[in-house]
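Every protein chain of the complex appears in place save one, which is left out.
Up next, chain A:
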Amino acid sequence: MSEQTGKQLSKEEKDARFEAELLPVLDPLYNFAYRLTLDEDDANDLVQETYLKAYRFFDYFEQGTNAKAWLFRILKNSFINEFRKKSKQPAKVDYSEVEGYYNSEDVEGEGGVASTTDMRTESVQDLIGDEVASALNALPVDFRTVIILCDLEGFTYEEMAKILDIPIGTVRSRLHRARNSLKEKLEKYAKSMGYNS
């Protein structure tokens, strides 16, 4: 919006700032993409596309503003505009694949955690992690998104509103409904494990 908008960056400046300000967001961005698409290849494509767009529109990015929120916003728009259309089917939910992905070194192939009698803290932790992932992945993508942005990435409501292009009131109600739905799923799980909620 400022008088700086007209100022064109040299290629060197652009490349340097791209490296310093945008690429460090790669990890959270990839995680976000993966949670949206639930597929490694799709997450890869989505992240690449996001960075290409970011580079192309770098002049619109105001230095010192929130690079992470800006990139998340671009990624989410790409996901909605192109990606969701391209893959006609709703986001794939294949838990076995997701689990295998997490424990790539120690996949035993057979039945998995349930048959394990060893309840070391570590495996209990893994078990909770897998269950949380399954419950989260089973949520509609809009619900999943607000939970990730808020609880995993620590965005404020205001940032979330900007990323998602919705009013803060909608952020709040969506988050509220998403948490209720997640709570329900996890409570069922806790009961099946013999815990009382």
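Methods note: a residue touches a chain if its C-beta (ideal position, glycine included) is under 8 Å from a C-beta of that chain, and two chains touch if they have at least 3 such contacts; residues count from 1.
Simple rule for what comes next: contacts and distances are computed from a predicted model.
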Task: Choices "(Fe-S)-binding protein", "Isoquinoline 1-oxidoreductase beta subunit", "Zf-HC2 domain-containing protein" or "HEAT repeat protein" - which one is the UniProt name of the chain not shown - done: "Zf-HC2 domain-containing protein"
Open item on the list: Touching the absent chain: which residues on chain A qualify?
Closed with: 11, 18, 23, 26-27, 30-31, 34, 40, 43-44, 47-48, 51-52, 55, 101-102, 125, 128-129, 132-133, 136, 147, 150-152, 156-157, 172, 175-176, 179, 182-183, 186, 197
